[in-house]
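Excluded from the complex is one protein chain; the other protein chains are retained at their positions.
Right after this comes chain A.
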Amino acid sequence: MTQFEDELVALLPQLRRFARSLSRNAADADDLCQVTVEKALNGRGQWQSGTRMDSWMYRIMRNAWIDTARARSRAAQTFVGEEAGMSVGDRGDAAIEARVELTNVEAAMRQLPDEQREAVALVLVEGLAYKDAAAVLDIPMGTLTSRLVRGRQALLAGLGEAA
């Protein structure tokens, strides 16, 4: 394999995570990864060796998500997701509490407007520096920090920990 393919394979765990934080369900996330990898392979001529492939891939995925998934996600939002019923019958033991906690975070993420969710996903989930996240989203730093702070406030409020 070439360096390009090695790097792309190595990035798959992160790409799948990013897809999951953008999408509202696992099937959408899988589709998004598939489309993103196809676009990357077809557009590999645009990638410059020596530059950061992760930022390039995040950008491809984010654009693919805008292209294909948003309409579907909006449609899905009008229905009650399965997560709404997941805490029913909670017996309160540690394992179940842990799962409910994760579900709460995901549920809170899904409540965010798209612009805030992608900022949160890049900085809090993927761990990008502000300037790198702003570059992926092609927005000024000030716009990123403002989306990020609003997204975080909403998440904290949703999780019962208003700051």
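Observations
Methods note: a contact is a pair of C-beta atoms (placed from the backbone, for glycine too) under 8 Å apart; a residue touches a chain by one contact, two chains touch by 3 or more; residues count from 1.
Convention: contacts and distances are computed from a predicted model.
Comparing "Oxidoreductase", "Carbohydrate ABC transporter permease", "Dihydroorotase" or "Anti-sigma factor" against the UniProt entry of the hidden chain yields the protein name "Anti-sigma factor". Residue A:S146 is the one among A:N25, A:S55, A:T68 or A:S146 that touches the chain not shown.
Residues of chain A in touch with the missing chain: 1-2, 4-5, 8-9, 12-14, 16-17, 20-21, 33-34, 37-38, 41-42, 44-45, 101-102, 105-106, 109, 120-121, 123-125, 129-130, 145-146, 148-149, 152-153, 155-156, 159, 161-163.
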